[in-house]
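A single protein chain has been omitted; all remaining protein chains appear in their positions.
Which chain is which? They are A, B and C, in the order written, and residues in each are numbered from 1.
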Amino acid sequence: MSMEIAIPQPVERENYLNNEYGFWSWLLTTDHKRIALLYLVSITFFFFIGGFFALLIRLELLTPAGDLVQADTYNKLFTMHGMVMVFFFLIPSIPATLGNFLVPMMIGAKDLAFPRINLLSWYLYIIGGALMLHCMLTGGVDTGWTFYTPFSTNFTNTKIVEAGIAIFIAGFSSILTGLNFVVTIHRMRAPGMTWSRLPLFIWAHYATSIIQLLGTPVIAITIVLVAAERALHLGIFDPKLGGDPLLFQHLFWFYSHPAVYIMILPSMGVVTEIIACFSRKRIFGYHFVAFSSIAIAVFGFLVWAHHMFVAGISVYSALVFSFLSYAVALPSAIKVFNWTATLYKGSIHYDAPMLYAFGFLGLFTIGGLTGLFLAALGIDVHVTDTYFVVAHFHYIMVGGAVMGYLGGMHFWWPKISGKLYPEGWAKLAALIVFIGFNLTFFPQFLLGYMGMPRRYYDYSHMPEFQVLHVLSTAGSTVLGVGYLLPMVYFLWSMRYGRPASDNPWNAAGLEWKTSSPPPTFNFDKEPVVTWEAYNYDELDAPVHPQEVPVGR
Amino acid sequence: MAHRVDALYIFLLVVTGMMAFLVCLLVVVFAAKFRHRPGIRAEQIEGSNALEITWSVIPFVIFMAIFVWGAVVYFKEHTPPADATDVYVVAKQWMWKIEHAEGQREINELHVPVGRDIRLIMTSQDVIHSFYIPAFRIKQDVLPGRYTVEWFHATEPGVYHLFCAEYCGTQHSGMVGSVVVENPADYEAWAKANSSGPLSASGEKVFAELGCSACHRSDAPGRGPNLQGVFGKPVQLEDGRIVTADENYIRQTILDPGLTRVKGFQPIMPTFQGLVTDDQLNELVAYIKSISTNRPVTPGDKIGANAAVSQVPGKSQPNGSQVQ
Amino acid sequence: MTGHASAKSPLKLYFAIWATLLVFTFVTYKVAFIELGPFNPVVALVIATLKATLVALFFMHVWHAGERLTKLVIVSAIFFLFLLLGLTMSDYLTRGWH
Partner (left out) sequence: MADSTLIGLHHEEEHRPELLHHFADVTQQRNAASLGMWVFLATEVMFFGGMFCAYLVYRTAYFGDFAAASKSIDATLGATNTGVLICSSLTVVLAVWAAQTARRALLISMLVVTMLFGLAFLGIKGKEYYDKFEEHHVPGASFSFDHVPIPGHPGEYANPRHAEIYFSLYFVMTGLHALHMIVGLGIFTWLLIMAWKGRFTPEYHTPVEIGGLYWHFVDIIWIYLFPLLYLIDRHP
């Protein structure tokens, strides 16, 4: 595999990409790697739809008056931006693409435990996505992605039921992915792959799956109840019957707060792998990083009502939830400290994935620390439902999750495609994304503390906010360019990129011990694991005993 | 309240700023110092329990300090002084209707005198709204079907933004207004010019028109409890519970008498659901308050309740939130 | 991990469990008509839990064939269910506190 020419090679080893051709070989595949690619294409599609909405939102906010779009249109834009980005991009982003591709390979399995269910989950995602697209094209929804009752049940005229069904179906796709991961990680590990030899990426995905399994059904039933209230005139949250709109919020946030960890935990897993590889070190405090993932998954379920501190819940309940919110901050802090400590006495390489990981560290730290502001009851009263919150969760979910996702895509792209991406462009893109992101969202912290409420399309009553809005809009265009670039050069590299060796980073992990791209069943011979995770010491030793690749 | 929130905010800025700075500094220093050099290998370090404990315990202690401080501020935000002036707020898509106890009515504007504790008793006619005055650092969702309460104490005359902070439909961003804080003299002038008789007087009229006075008599034992002096006092209910007769209790009993029937009375009161408007409810509440000598303690009961505004009796806060 | 290799026939057990479940159902039904004050729902739920436990342990083979992992799955499902119920009620039950 050392040929330098960029033309397709006449003789290629058989791999998962070239063993079959044609439309149906993709649409009926049960190969987790092909399904990962199906997901990759679909979530990229939805990412750019959601991003397009985001740009329109930012353009509208360039001037204080509502002059680009109507109020109704704007309300639909931020609603659809939220729904598409949360349910059709962020939730499946890393688990369904990188996770799908790597979980079996990292533990030495031939496939996920239930390949057909895996394919089914993609189809469910596509059906949900198609419904959502149809819903958007035929009128859309204007409730915000949070569906708060009684606005959603009794007041809006938009397509709540259809959007609800779309999210319900996509939710099942998410549940099935989580189910597949849990069973696979428990049942399909290669001989010798003990729990403490698992890559931390796997631990992160295991924790993610727990949330997907136990949280998603609650939002599913909540959406069913909302749809039933609208379509069948049942009354469960209806204040006219004595129902409590806050009950909806409790049920909604029981899922939707942990959902944030569905988005960020896999990203943490990716970053852990990248930091270990590019500092050529075993991760500092392996067990603490592993268990902090599980701790985040469990504690994540205990804190939901911190979204409701001003909603009218009891003071005592608010105290409990505030306290617990600090408990969930701790494992995240532990992770950040361990990543930092891993760098110590490392041998650090500045390849593109590592730049993304550095970006992740910075942005996630800011996002996490501003979370402390929101968990502090007294401050939350002032900044909740303002741009402070908007900035905070974008720092976590875009700055953190998407940064990690892009880092992971770069890191594993040689394995996925068998091609190398152009390193210079990748570094440039990382820089553009980092700058663009901060320019977009940092001003929003200031806006929020000054009192700019969320979901306003017109701020002509407070023109003093315009300067910061202009900065934010400017940043969003930079960010847009930063996100387009990787897509362009990844596509370019598929045809023109230099072929990748099996292990271009000289990284630890079973996925690097098979060929690039891997064969259909991942390994030509069933791997037997005799080494610890992150054995960079052995990999970097002048003569490494483990260097006999299993996949050959 | 603003200075309390700001103090905590500044404390948090310093603390988190230091934490962020520390992490970033270490990352940058490590990244530079331990960059790859040919021939030098990374030193493998397994981890350190001592370090892990250190960097768990220290942040935890800091977190707890923030938690306690934040909780104290929150508790004060939810403890209106006993002698605060009541102002009723009815939210609807997409406007704020304000009713002062002396009968002044405003839309999207709230006139208050400087230096007085103002207690807002709020409800919504349709969806959830949120009454947000950024300058006073207060925000409280306004819910249909029950009262929520927030309070403030303006210290400086001026005009301040009033926002709806909970998304409420098409013209959400049009549901804005101003809080006009005036010197007492100016305020009195404004109040005199706009008065239409006290709210409690309107309430007394509604009370008579709806026939409430037939049963709830103040001169002789009636079929319903005597409401004289009831407000703010504990009431023993038929099912054994003891609740405080606050705004939410009165509201709920008018709309849903069966749930909160007073011990010793027959279940004969009809529901007034659909027969009284939110404005009339406010007037009735104001009237029942006016015939009681003591001051409100807290709304509270079941789903309609809001302990978020509860207060420890006798622990009043004479000096509340201030403007900036 | 499977129980199908066990030598003696489990039929007797199955029928015994079935009969117990039917008796429990009858008891629940009858007790509901007796005034027990606050204990009516307690009795009903205790019996329901006993029934559910019997079904899980013997009909779903958690007792004989279930491995620890299965039990862990059951326990975590119940645990998270109680988190949902408990923390939600922590709001509703304290709203009236003064």
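Quick note on the criterion: a contact is a pair of C-beta atoms (placed from the backbone, for glycine too) under 8 Å apart; a residue touches a chain by one contact, two chains touch by 3 or more.
These numbers were taken from a predicted model, which means no experiment stands behind them.
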Could you tell me which displayed chains border the chain that was left out of the figure? A, B, C
Which residue among A:64, A:217 or A:519 touches the omitted chain? A:217
Touching the hidden chain, out of A:40, A:61 or A:113, is A:113
What is the set of chain C residues that contact the non-displayed chain in the whole complex? 1-2, 4, 10-11, 14-15, 17-18, 21-22, 25-26, 28-29, 32-36, 40-41, 44-45, 47-48, 51-52, 55-56, 58-60, 69-70, 73-74, 76-78, 80-81, 84-85, 88-89, 92-93
On chain B, the omitted chain is touched by residues 256, 258-259, 261, 266-267, 271, 273, 302-303
Hey, which chain A residues sit against the chain that's not shown? 109-115, 117, 175, 179-180, 182-184, 186-188, 191, 213-218, 220-222, 224-225, 228-229, 232-236, 238, 240-244, 247, 250-251, 254, 521, 526
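Note that in this section only the chains that are shown with their structure count from here on.
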Could you work out which chain's C-alpha centre is the most distant one from the centre of chain C? B
Which chain pair shares more contacting C-beta pairs: A-B, or A-C? A-B
Let me have the rounded angstrom distance from the C-alpha centre of chain B over to the C-alpha centre of chain C, please. 43
Centre to centre, by mean C-alpha position, how many angstrom separate chain A and chain C? 37
What parts of chain B, by residue number, touch at least two of the other chains? 303, 306-308, 310
Contacts with 2+ other chains: residues of chain C: 92, 94-95, 97
Residue numbers of chain B touching chain A in their complex, please. 4-5, 8-9, 12, 16, 19-20, 23-24, 26-27, 30-31, 34-37, 40-48, 51-52, 55-56, 59-60, 63-64, 66-67, 69-78, 93, 126-128, 130, 132, 134-135, 137-141, 143-146, 148, 161, 163-174, 176, 256, 303, 306-308, 310
Given the complex, residues on chain A that touch chain C span 186, 210, 214, 218, 246-247, 250-251, 254, 301-302, 304-305, 313-317, 320-321
Which stretch or stretches of chain C touch chain A in the complex? 69, 76-77, 80, 83-84, 87-88, 90-92, 94-95, 97
